[in-house]
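The other protein chains are all here in position, but one chain of the complex has been omitted.
So, subunit A:
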């Protein structure tokens, strides 16, 4: 059987690294994050659990968490992957460009959630479609400027390709009227963006 210990050190384990980027998650969510079948993910997670790299957290649905050993193993694997692909420079540059866009994303999320009406800032009740459309338009503009950064990242390491798909999916759903896909849902634009941020930090071994 293919246990984590017997895998080559350069193989980044998808479920392990997904947990590193998204925190606690069940298999349905890990499926969204990685694009892998839930059954394959479950199998990998059970192996990882046996190796002491993840723990199962009972709940409804149950979720999985990295252990300290899992975090260390992931750090080692992604550092190895980054260097053997010769991608460190490209990811560093892309991260720098991401950081320029990051405050703007947070501003936009703030504007989506809060609205200044006559000097009083209140929760945006989403009853003004023109206001919401203006913000979503700015999200789309920001997303267009993020696209080349994502392209550089995917070219450097193919696993970054999922972010483009997930971010575009969130904006599409928001534009179609599913407003929770901007900031509120676990698959929202804000959540996926924050996971990309975390992934970049983890990949480059940086602190926030």
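The rule is short, and it goes like this: a contact is a pair of C-beta atoms (placed from the backbone, for glycine too) under 8 Å apart; a residue touches a chain by one contact, two chains touch by 3 or more; residues count from 1.
Methods note: contacts and distances are computed from a predicted model.
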| item | value |
| --- | --- |
| Chain not present in the shown complex, as UniProt names it (candidates "Chemotaxis protein methyltransferase", "Pyruvate, phosphate dikinase", "ABC transporter permease" or "Molybdopterin converting factor small subunit") | "Pyruvate, phosphate dikinase" |
| Residue among A:46, A:69, A:121 or A:155 that touches the chain left out of view | A:121 |
| Residue of A:51, A:65 or A:175 in touch with the missing chain, whole complex considered | A:65 |
| Absent chain, residues of subunit A that touch it | 21-24, 57, 59, 63, 65, 100-101, 103-104, 106-111, 113-114, 116-123, 134-135, 137-138, 141-142, 145, 183-184, 186, 188, 190-191, 194-195, 197-198, 208 |
